[in-house]
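With one protein chain withheld, the remaining protein chains of the complex are depicted in position.
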Amino acid sequence: MLDTIGVPDLESLFSHLPDDVRIQKPLNIPAGKSEYDIIDYFKARGAENANGYASFLGAGVYNHYRPVMVDTIVSRGEFLTSYTPYQPEISQGTLTSIFEFQTMVCQLTGMDVANASMYDGSTAVPEAAMMAVRVTGRDRVVASRAVHPEYREVLRTYAQHQGMPVEDFGYDAKSGQIDLADLESKLDNKTAAVIIQSPNFFGIIENTKQAAQLAHSKGALLIFVFTEAASLGILEPPRDADIVAGELQSFAIPPSYGGPFAGVIAAKEKFLRQMPGRLVGESKDTHGNRAFCLTLSTREQHIRREKATSNICTNQALIALMATVYMSVYGKEGLRELAVQNMSKAHYLAGKLSPRFTGPFFNEFAVKTDGHSAGEVNEALLPKKIIGGLDLERFYPELKDTMLLCCTEMSRREQMDEVAQAFK
Amino acid sequence: MLDTIGVPDLESLFSHLPDDVRIQKPLNIPAGKSEYDIIDYFKARGAENANGYASFLGAGVYNHYRPVMVDTIVSRGEFLTSYTPYQPEISQGTLTSIFEFQTMVCQLTGMDVANASMYDGSTAVPEAAMMAVRVTGRDRVVASRAVHPEYREVLRTYAQHQGMPVEDFGYDAKSGQIDLADLESKLDNKTAAVIIQSPNFFGIIENTKQAAQLAHSKGALLIFVFTEAASLGILEPPRDADIVAGELQSFAIPPSYGGPFAGVIAAKEKFLRQMPGRLVGESKDTHGNRAFCLTLSTREQHIRREKATSNICTNQALIALMATVYMSVYGKEGLRELAVQNMSKAHYLAGKLSPRFTGPFFNEFAVKTDGHSAGEVNEALLPKKIIGGLDLERFYPELKDTMLLCCTEMSRREQMDEVAQAFK
Amino acid sequence: MIKKVRPHITQNEPLLFERSSPGKKGYQLPDLDVPAIDPTQALGAANTRAEIEDFPEVSEVDVIRHFTRLSTWNYAIDLGCYPLGSCTMKYNPRVNELVARTEGLAWIHPYQPESLAQGALEIIGVLESMLAEITGMDAVTLQPAAGAHGELTGILLTRALLQSRGNARKKVLVPDSAHGTNPATATMCGYTVENIKSNDRGVIDIATLSQAVTEDVAALMVTNPNTVGVFEEDIKKIAEVMHDKGAVVYMDGANMNALVGIARPGDFGIDVMHLNLHKTFSTPHGGGGPGSGAVAVKKHLEPFLPGPRLKRDGGKWSWNYDLPQSVGRVRAFYGNFGVLVRALAYIMAHGGPGLRVATMDAVLNANYLRKLLEPHYQIAYQAPSMHECVFSDDRQAKRGVRTGDIAKRLIDYGFHPYTVSFPLIVHGALMIEPTETEGKAELDLLADALISVAGEVEQDPEMVLKAPHSTRTSRVDEVAAARRPILRWKPQSTASLAAD
Partner (left out) sequence: MIKKVRPHITQNEPLLFERSSPGKKGYQLPDLDVPAIDPTQALGAANTRAEIEDFPEVSEVDVIRHFTRLSTWNYAIDLGCYPLGSCTMKYNPRVNELVARTEGLAWIHPYQPESLAQGALEIIGVLESMLAEITGMDAVTLQPAAGAHGELTGILLTRALLQSRGNARKKVLVPDSAHGTNPATATMCGYTVENIKSNDRGVIDIATLSQAVTEDVAALMVTNPNTVGVFEEDIKKIAEVMHDKGAVVYMDGANMNALVGIARPGDFGIDVMHLNLHKTFSTPHGGGGPGSGAVAVKKHLEPFLPGPRLKRDGGKWSWNYDLPQSVGRVRAFYGNFGVLVRALAYIMAHGGPGLRVATMDAVLNANYLRKLLEPHYQIAYQAPSMHECVFSDDRQAKRGVRTGDIAKRLIDYGFHPYTVSFPLIVHGALMIEPTETEGKAELDLLADALISVAGEVEQDPEMVLKAPHSTRTSRVDEVAAARRPILRWKPQSTASLAAD
């Protein structure tokens, strides 16, 4: 090959790089290791983390069972090692599965259209807010304090230089639901969107209808956020919302210390042209066969450049496929049964403790740790190989000695009883 | 569907079965379990076995590293969930890989032809013996006592009702190689085959040439058996043998408590028509494209019935594919380097102990346990999470306080030093 | 009209040897932590080889592409219905693959201390008892590696039993509908085979049988339901006839998928039988194995079972090697353990009730297909079908088209063909076994395809005779392959085709 090119050696391929630009000494990285050594290394690292613990942590990342089918499918090289389906004639597998993903997300959320995925739930929120700004021509957004705190941090990071002021509104100290009065007081005719999450960070189911009415009454859009997709198996979908920004981690996506996950944005049809991210549409090929392809890309950065609806390019396709396979395996009945199991477990444990809020909850709830601090309760559980709940004071100074507990279909009764004990 | 058939219910499909033939009470087997419960159950069973132990057991089953590529390939549904390639037009994937398997086995063993696989090494031996009987028209076989004891048991089981007397001949107490004098004394003009194994059960490399000369001088065939395929990366192949019967477990086939493994029979071209098992041959399709198909099936039971060369039907195709992928990954250089590593480790450990035999060895060797019994040495190792060697007295009463140790590329120096210690 | 497939491109791929080039590597070994040894020095030049002549040298990406491309040339259950009669090609749950790879199960050595293998022994013990329950037999051995191996074991047991009674006898009776492994097995056990002609209902004729049973007869190898998919309704009588003459009744259990949870061989007079775990209990067929041929016996045959036998005392499992009457090992170690794990996982997932439902669905599917196809193909026997339905190509043969040709044309319709020309008693047999894991939609497509082909046979037999027309490999010249066997690649032989 060197002969064909007409150079004496590999080095010469770089001879046009100025000397002072080339690396001065070899990279300080040890020589290559064998596959066996590499597996060994990561097994050892994994062993340094929690192994075989039961966990009652939720707070945006949920411990659901992951059907074997999921890896069976996503491990197929045809899905794993292909890229964005730019060439529909040899990408119908990916395109069809994304079209199914978009459809199932619409069915789950009650929205008309959904995109092919966002990085995660936290980045979907600012993208949704920016979308609302484009739709309404207004700039201000108000977000419930019961929206995942880290999501709100990300919202602020994105917003800071876009002339998009973000203001929080409170939650009702008793019910744990949004404080409608406070929301109303924060609304004005500059408000592009109201952002709520349900079940909210405290696991409480919000009154989406009322929030929507308030928002709409002031000409603002309602952005509905969800972090626990499993709840949509049983909860009324946010039909009154205008935009839904969610996280699908619950659907066969391993917690994996926080990523990769799959975010999604769904919306009412009329906002379609302002959606960020990839969209797959149905069409036909020259023989009249049904065929799918990427569409409406005039919204996107590679065409619109500085005027694009977002800068997103590579998204989370393979992770979205995991969620698609998961939804297929469980189906209509399965997602419902799963939701009921999650609820039943959470309500079983809550029944043995004193929930901090009175609002209805799905599989997460806040509890006072009474006598001791949240930290103490968790310490007491570790020796039993149980990771307790999240200390809410971390994000909510006003919630001292309060812990957020999550139960899923994976939570065993004995373990829940152990947790209840630790509060004694 | 019932309507189409014209029956009222499923039960009616069985109404023609006499009552006294039908099951009287439901099967006493608990109701179906969830995928999650099943994984749980088998994890628990696995946890009851040795986990995370280093092992120095060989004796026909070897602990070699298994490249990730192997499961990547054999997990593809197109290989995993297809069956015997009866229909070549939609089975070229399987057929081509078997053709490559046959070729690589020939290259490894120095034989002209190889079949698509046998159940395992132990059943390949009697099949090879029966093959020799058909070839020579003689009935008697003599087998070295240094052939795997369980293989010889299987040989006797198969032989007992076929008028095929089996006689053992001894090994040299010093070298651990076959006792040529004893072999010679056992040979007569009724002898169809001489069976030796190399490396033999003691890990010793046999003098195949001399054995072949002796056998041939009496008009018998030499059947060469191998249990450690990795040795063929460096050892002179049995070019003088007439039939080779071997076990490929070393090539990416997990020990799996003894199976499934992949046996194979290879032979000189002239014995082809007497080979048992499936054979894949090269041909062309009607367009002149190279194509493969099962061939010479007139040897087989489905055509020849009671006159077939064997009753074997389903064999070990997927396991043979594991070996094929393994041989592809390592290739010419890799198998050699692997063999050298195995040898080097075994010779390192042997260097610290007093080998029982003087013959040259590959990655296994027998040692006297001197002061203590083999059992005591192994007991001492268990707390160190090391499984020691095989107590040879189990199969060879004359080899008291003697242990068979095996080292592979997986054996770590520290662990080998521990083993040496335990002999002190 | 072809509804199930469309043509697409598939990658060509040379043989690995044709991809090979010196120095290419697809592996890396860990660093050697002991002094490297020079093989020739340590073993002598005579004992070492210079190289493995012509062995492939390829990169990791070469390997994955090679086998991935090859795989796309295969049909498989994961792609569609695979109605290969007598092979029970049902869906293989992937959880079984996962559990079989559990480190504590896949990486245990057969000779490690029993105290460190209790989990493995428990699995074997539980599976043995569940299979005994399913078959209604008293004891089970899991040692045999496949069905034929199970047959060998079963007939050896038979022989040992009769021997112990003083006379091993000479003959084994085998119905002319039996699978080839049956007669082949009898021969391997030193028996001569006498074929029993099936009657016009496709089953064993009591009269014919009674005549054949003499003091010389060791056993009858009966398949029930038999290979034409018909249940031997006289099975109890058949057993009686044999037992009266002191002969043993062996049942080929390859078709147990029609009986699990419905009827138990142990309840209708069977003395010994084998099960194909890779069929009835869904362990993947893997292009032709591995399998497992578990053998179940009644008490009187138990003492002769191959060793070692599993036993439990004091809550601990162990292997018992002290079996004076055993026929001896039929293979090394304890059987295809990895396959046993999968079979047990399958049984656990279904449970008793689920297994019965599966059986009923399997029979439902076969009868549904039979109903749809009967107007177009000649059913072999009027008797009710169980898990499979067998037709003959009589009508199509009149147009010069045989079952094998219809099979090839079925490929163009996107299906793997049924079993061709077996059983031998059916002239030009089409043996169709859909299994319970096929849904109505797939069955309708299959019936639709076969009916369409029947029509093509009338209108354009020539076209059918040249099928398949849409596969990357058209009809393969099997005659040439056998006439001039090329069974391995050689540097020259196929070089010309390297580009292929």
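Think of it as A, B and C in the order they're written, each chain with its own count starting at 1.
Assume contacts are C-beta pairs under 8 Å (C-beta built on N, C-alpha and C of every residue); 3 or more make two chains touch, one makes a residue touch a chain.
Computed from a predicted structure; not experimentally measured.
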Chains in view that touch the one left out, judged over the entire complex: A, B, C
Among C:Glu151, C:Asp412 or C:Glu433, residue touching the chain not depicted: C:Asp412
Hidden-chain contact residue, picked from the options A:Pro8, A:Pro165 or A:Gly331: A:Gly331
Identified contact with the non-displayed chain, of A:Ser185, A:Ser217, A:Asn289 or A:Gln421: A:Asn289
Interface with the unshown chain - residue positions in chain C: 3-12, 19, 24, 28, 59-62, 64-65, 68-69, 72-73, 78-80, 91, 93-94, 349, 411-412, 414, 437-439, 441, 470-472, 499
On chain B, residues whose C-beta touches the chain left out of the figure: 32-37, 68-69, 72, 77, 289
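Simple rule for what comes next: only the chains that are shown with their structure count from here on.
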Most distant chain from chain C, judged by the mean position of its C-alpha atoms: A
Highest C-beta pair count, chain pair: B-C
For chain A paired with chain C, centre-to-centre distance based on mean C-alpha positions, whole Å: 47
Centroid distance [mean C-alpha coordinates] between chain B and chain A, Å: 50
Residues of chain A whose C-beta touches two or more other chains: 35-36, 68, 72
Per-residue multi-chain contacts in chain C, two or more chains: 27, 29-30, 64, 68, 95, 97-98
